[in-house]
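The following block contains the structure, expressed as structure tokens.
With one protein chain withheld, the remaining protein chains of the complex are depicted in position.
Chain nomenclature is as follows: A, B, C, D and E, assigned in order of appearance, with residue numbering initiated at 1 for each chain independently.
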Amino acid sequence: AQQSGATMDRTLVTYEIAQDVAILTLNRPEKRNALSDHVIDDLESGIAQAQGEARAIVICGNGDHFSAGLDLAEHAARTPIEGVHHSRHWHGVFDKLEQSAVPAFAALHGAVVGGGLELAAACHVRVADETTFFALPEGTRGIFVGGGGSVRAGRLMGVARMTDMMLTGRSVDARQGEAWNLCQYVVPAGEARAKALELASKAAQNAPMSNYAIINALPRINDMGRGDGFFVESFVSAMTATSPEAEARLRAFLEKRAAKVARPE
Amino acid sequence: AQQSGATMDRTLVTYEIAQDVAILTLNRPEKRNALSDHVIDDLESGIAQAQGEARAIVICGNGDHFSAGLDLAEHAARTPIEGVHHSRHWHGVFDKLEQSAVPAFAALHGAVVGGGLELAAACHVRVADETTFFALPEGTRGIFVGGGGSVRAGRLMGVARMTDMMLTGRSVDARQGEAWNLCQYVVPAGEARAKALELASKAAQNAPMSNYAIINALPRINDMGRGDGFFVESFVSAMTATSPEAEARLRAFLEKRAAKVARPE
Amino acid sequence: AQQSGATMDRTLVTYEIAQDVAILTLNRPEKRNALSDHVIDDLESGIAQAQGEARAIVICGNGDHFSAGLDLAEHAARTPIEGVHHSRHWHGVFDKLEQSAVPAFAALHGAVVGGGLELAAACHVRVADETTFFALPEGTRGIFVGGGGSVRAGRLMGVARMTDMMLTGRSVDARQGEAWNLCQYVVPAGEARAKALELASKAAQNAPMSNYAIINALPRINDMGRGDGFFVESFVSAMTATSPEAEARLRAFLEKRAAKVARPE
Amino acid sequence: AQQSGATMDRTLVTYEIAQDVAILTLNRPEKRNALSDHVIDDLESGIAQAQGEARAIVICGNGDHFSAGLDLAEHAARTPIEGVHHSRHWHGVFDKLEQSAVPAFAALHGAVVGGGLELAAACHVRVADETTFFALPEGTRGIFVGGGGSVRAGRLMGVARMTDMMLTGRSVDARQGEAWNLCQYVVPAGEARAKALELASKAAQNAPMSNYAIINALPRINDMGRGDGFFVESFVSAMTATSPEAEARLRAFLEKRAAKVARPE
Amino acid sequence: AQQSGATMDRTLVTYEIAQDVAILTLNRPEKRNALSDHVIDDLESGIAQAQGEARAIVICGNGDHFSAGLDLAEHAARTPIEGVHHSRHWHGVFDKLEQSAVPAFAALHGAVVGGGLELAAACHVRVADETTFFALPEGTRGIFVGGGGSVRAGRLMGVARMTDMMLTGRSVDARQGEAWNLCQYVVPAGEARAKALELASKAAQNAPMSNYAIINALPRINDMGRGDGFFVESFVSAMTATSPEAEARLRAFLEKRAAKVARPE
Partner (left out) sequence: AQQSGATMDRTLVTYEIAQDVAILTLNRPEKRNALSDHVIDDLESGIAQAQGEARAIVICGNGDHFSAGLDLAEHAARTPIEGVHHSRHWHGVFDKLEQSAVPAFAALHGAVVGGGLELAAACHVRVADETTFFALPEGTRGIFVGGGGSVRAGRLMGVARMTDMMLTGRSVDARQGEAWNLCQYVVPAGEARAKALELASKAAQNAPMSNYAIINALPRINDMGRGDGFFVESFVSAMTATSPEAEARLRAFLEKRAAKVARPE
């Protein structure tokens, strides 16, 4: 798939592919990458395209910020039912990212605020550089999250911390964000994209079925009763273990051709 | 509402209101603010009164401790069914706090132990000063939590940490408590009440419907299946977004009359 | 029960009992305590024996590592349904540990990897020394966890961190593991077993019914809806509180014969 | 307690007590017992009074109908948040009925429509005479149920049947209602109240703790995961079995002083 | 949209629209309307088109049968992961039907078997004529349902009845199907389509927001904990009640311009 999706020209979300990793870059730096409906549309096509030709996704932002969230300038007067449909549409797009066949890595810097945090939370791994800060100003604006944040960000940091952020408008920096499980890595300023790309490239070498199972089964099993989770695990485990790819990898391991687990550096 | 609820005279739980914030103070310092049934009754009336006239609540304790928990001196011999009803009564009072129309901020210091931790866990935000320590001695006393702790404290810190505290009687200090999500803020000794009041005053300025939605919807959405949570979010989001207050706040923001999200200090 | 179960001779898992604590030691140091089916069988008998004669369990490992996980050399070609039954068998054994009548303490050092982490996660409290590292290499081997890890480890550290570990093969050291709730204690190298034993001895002195309720009710209440959890708590609380042992302990407390809750050191 | 609560004078809901059974009668026959806020208030006090002095409750209606539902004449223009609070208030009252310490029996005839069906669904047993018909016209009125019907009626008849009733305005007669689990008994016209009273009197002779456990534990256990339900059952079962009342009843049975289970007539 | 969707020419699923109702007709009578991937694709476009221009949907089948299920002739050899993706694709299409903005009515006759029953179960109301029979032969074919039947058909009839059908291959006729909640109406042979159309036309006159809430909120509320369901109901109820359409309909009712609830015929 060498030329097919490479560096397409999109105004709001650029798309490039390198070594099996699709890189989607939010590209409205002058608006702090505010998420308009057009940005969401472009994200949707980028995610769809990546399914066909990439084995991992990186999402990052141009300029000084990952994303300052919902483009409030676009906040048209809507009837309540229109508001429901608008929120449901965002859910649909972010669901395609979260339930993707391939894992997604968010590279964060600067503002990761409101809808920006909701987008980051729909990725599977989050790498933040030291300039990153997280906030959910919806509470102080008189509104509520509508892009899945109450589900995804709430499950990441827990209800109490999210309540605090929404009630008080509190900002949280990268280190605090790591302690609160809002990101899994903190790197020096400017290095988030490179680190995310490195992790994505590594994950891209896993068996596709393992990756599919990891990103899709783990959150579901966490939502089930324990007994049901064990049952499901046994099916996912048995199905991956009997795939030809697993056989090959296990053989490589037994023949000492595969790396052992290393101590953390 | 200047004079109506201001500084009422209550023996066990004092009630005062300042700038839309109701302050409930546990007032049995000589008993380390142990929670007797009379204290629970006073808490109940204070919470009810705050619904009518305040936009936020602060709960704190007089003396050296927030609360050392259930007043064991009162632990009458009960039949099992009486024990069930007693526990259910506490649940009812703490539920009124947690499902309140207005957010509650706990200001913690000294012992936050047993029922004291259960009370703190029913508030939405917890501010601890550096003298604070948390413990659940019920396990070593041969009993079990009965004021909602297995639900609320378990959801805050996770089952494994709570199991450890109950099995071994372990005490946890303020810093550890923050890492374990038992409190969201740690401040110098003696400053918890002021910080809680500051946060409560800030939250009191939010739109009441936003506050109601934040404190009521977030924990429920966290307990639902993901798909159901998204659906509910879309209704809460659409309803808050179409309120006149949200319109006014968004206009203020677009006209640059509202504060932007700031980096954390 | 002084001589009955003391220091039995088992090849793969040694069993000894001291002061009401059963100590199960994984004993394949040359294989980094890899978990073969025979190890699982020995664990099962050790757990069963402990129910009858001990009031707490410690699980630890001989050699340089707690356990490097599933013995891949044993990974026979299985049909999918055989794979399901194999996984279900492990679930059954680890369930007996987790739903035990007496609490289990894991003493960790070196590799706590794959199935080794799944075993540790089925214990109630985890003590790690500073040499400990955690990893889930299943993702990079093309397989999936099958010993309950998707349920138990996922609930400990949260889905996002586990996803990261499985997608990227990341290793996590003891301190990070504590922050991620993979262990509740970190001690100097070589001291995990002693600390686990100290904690187990302490817990062994609790009322058996309290211990049973703590380790069995807390995880279940955490999985229920909040309202249901409160209801269940009221029954567990009432039943423990009316036991003769609770009465005796409360009397001791009121008569100042029992220790007060102490501040953390 | 012979005279204490007997035949109090209430305009909208009459209250009388006979042989330990409190009878609450909706008393707005000229309005087809439409449920206004005042009716709800009177129901609330009747339910509260019954807790103290009765061992079972019967709810029935004067005139030609049980209740035609929400009093639409009272449907004031409300803001959305006022609508939320109004609905929550009804939920609170009906919850006190459903989570009562004593079982409630609904005697149904004529229209059991909208809020009338929601009230009936909050009782534990429903007896319908042959004139009874059930309907949920909310869908065709452009609104939605707000008195708990989506939870309680949905759990009784299943989602598909309730969807049909709400989409099409379909009416369901007593026989069909029995098949759909909307009532558990169908009796000849005019006999519902007598049958409900007979059943209530019978249940009033059970041990109070058994009744409490039956009406409170069964719906909760049904909402839990299976494994959790079994665990809870074991506590409820053990606690009831060790009560003095159970001992006496079991002895009576063993000594053949208690009735055996009889074949259905 | 006068000409756009009217009677389009599709080979496998014909589409016509009449009085705001879109009628999708399975059109492979010679194959007993077996569901091939092409049929699923055509269903998907029909459902999508109906969202834009219809207020209700009817799904029926040409020939002697509604649908005999999965086209086994198409059952290509797939790897397990391809099988997962194939099943997930069907889920996606049927989800669009079930979570549609407008209600769907299935008109059933003859065989409603396997995938045919899964399709019918994704509609909101099912009308069967007397020739209808239901079966799930997957069990006897050595496979399992894969089009959502384990979720949707299981929730309709309950697990025990579905287990029986799958273990024994049992066929169930229309009357039994009605008792088992597989259909809500039974009509004489040949009249299912007309009855479904009549019901769909009636529902098409409801307020769109009511219909949306009924078909989307009821199944979700049924899956939540009771307390969460009540909370959600209050939001859905408040939002529908404050819509202009609801106001108009309530006014019509109060001014006696709207039909009262009628007794069933």
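Basically, contacts are C-beta pairs under 8 Å (C-beta built on N, C-alpha and C of every residue); 3 or more make two chains touch, one makes a residue touch a chain.
None of these values were measured; they are calculated from a predicted model.
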| item | value |
| --- | --- |
| Touch with the omitted chain, as defined above, among C:Ile40, C:Leu156, C:Val172 or C:Met209 | C:Met209 |
| Selected residue (touches chain absent from view) among A:Val13, A:Ala106, A:Met224 or A:Leu250 | A:Met224 |
| Touch criterion as defined above, residue of E:Gln19, E:Gln51, E:Thr168 or E:Gln205 at the omitted chain | E:Thr168 |
| Contacts of chain C with the absent chain, listed as residue ranges | 79-81, 84-85, 101, 208-209, 212, 239, 242-243 |
| Where the missing chain touches chain B, by residue | 80, 224-228 |
| Missing-chain contacts mapped onto chain E | 68, 72-73, 75, 77-84, 86-88, 91, 95, 111, 113, 133, 135, 137-146, 148-151, 154-155, 158-164, 166-173, 176, 179, 219, 223 |
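The definition used in the following text is that only the chains that are shown with their structure count from here on.
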| item | value |
| --- | --- |
| Pair in A-E, A-C or D-E that repeats B-D, with over half of contact pairs matching by residue number | A-E |
| Averaged-CA centre spacing for the pair chain C and chain B, given as whole angstrom | 32 |
| Junction residues of chain D - those touching two or more other chains | 79-81, 84, 223-225, 227-228, 239 |
